[in-house]
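Before we start, here is the structure in question, set down as structure tokens.
With one protein chain removed, the remaining protein chains of the complex are shown where they sit.
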Amino acid sequence: MVVIILTIVLGLVMISMAVTALTAQRVRAAVLASGIVSLIASIIYLLLAAPDVAMTEAAIGSGLTTIIFFYVLNKIRRSDV
Amino acid sequence: MYKNMFIIVLLAGLGILLGSFLLTHHANKALPELPAYYADKTASEVGAANVVTAVIVTYRGFDTLGEVTILFVAASLIAMFLKTSKAPKDRHPRPSSVILSTAQKLLFPLIVLFGVYVFTNGHLTPGGGFQGGAVIATGFLLLLMANPQAEFKHGLLNFIESISGTSYVIIGILGAILGLGFLDNRFMSLGELGTLFSAGAIPVIYSLIGLKVGAELSNILHHLNEVQNEA
Partner (left out) sequence: MEYLTLQNIGLVTGFLLILIGLYGALTQKNILRIIVAFTIFDAGLNLVIVALSYIKGRVAPIIDQTTGITNLSEKFVDPVPQALVLTSIVIGVGVTGVMLTFALRMFKTRQSLDINDFKETKW
């Protein structure tokens, strides 16, 4: 039961972060929010008995994707990014 | 306006489709035939404790070969799009802080060592070549952040990548000649289940994949770091 409640909370945070990613004023905030979506997805993978996928999502989906985004954002110097 | 209406109608239709799937679908009670075969036979046929690793490296090894090829193509495309000019660099970012450069000296070997641990133990514990390669790339990222101006030996990364990719294919062909098929792991001794030197060629193949993925992701980060110094 505790696991179910935890998963529901994580899912709600995930969906609100996904909505934040689409509505945020600055692209930087949107990228961070999508990184959080990936990070929470990796916790849910762990609860769904998939530790291999959880490791991959945490290292690659959440870490490297966000870093590549920020490297590119750093090259685009504008007020709204 | 009409375009937005069209998009909303489209998404509502997709939502109804997914919702009806959710209401009518029944949870699996048992494994289908093929996954049940993999779960039962991995210990005796492949000798790996981690069934996901056995599926990735052996049963679906051909897919993984295609996957590292796609990653290689992606890294080459990124290098092509980011082609740097030879003009002198005119931006001079301030040097990184003492904390970052000291921590980098201490942590970089440890992070690389952890990445190597993750991919050499891929057949026993969760993890493997892709995760270990990503961890190594993270260590390389720390190196780049501490020395953003430094010139790295670009050839070394390409060399590691080509050597490990070629060896991967050679081991696959060796499996076809000495074993039962392409990428078969049983031409080396299977060993005892659960020890480091077991599961035939799986640790070797996964280490090569780890080195290749690590070199490719580091290469992408290196190219992205190089264009940061341009105007």
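Labels for the chains are A and B, by order of writing; each one numbers its residues from 1.
Throughout what follows, contacts are C-beta pairs under 8 Å (C-beta built on N, C-alpha and C of every residue); 3 or more make two chains touch, one makes a residue touch a chain.
Everything quoted here is computed from the prediction, not taken from an experiment.
Enquirer: Of the residues listed, B:22, B:106, B:150 or B:177, which one is in contact with the missing chain?
Expert: B:22
Enquirer: Tell me, which residues in chain B touch the chain that this view leaves out?
Expert: 4, 7, 10-11, 14-15, 18-19, 22, 27-32, 34-40, 42-43, 49-52, 54-56, 60, 63-64, 67, 70-71, 73-75, 77-78, 81-82, 125-126, 130, 193-194, 213, 217, 220, 224
Enquirer: State which residues belonging to chain A touch the missing partner chain.
Expert: 3-4, 7-8, 11, 14-15, 18-19, 21-22, 27, 30-31, 34, 37-38, 41, 44-45, 47-53, 56-57, 60-61, 64-65, 68-69, 72-73, 75-76, 78, 80-81
Here is the rule we go by: only the chains that are shown with their structure count from here on.
Enquirer: Averaging over Cα atoms per chain, report the distance between chain A and chain B in Å.
Expert: 19
Enquirer: Across the complex, what residues on chain B touch chain A?
Expert: 50, 52-53, 118, 126-128, 130-131, 134-135, 137-138, 141, 217, 220-221, 224-225, 227-228
Enquirer: For the complex, which residues does chain A have touching chain B?
Expert: Listed in rising order, the residues of chain A that touch chain B are 51-52, 54-56, 59-60, 63-64, 67-68, 71-72, 74-75.
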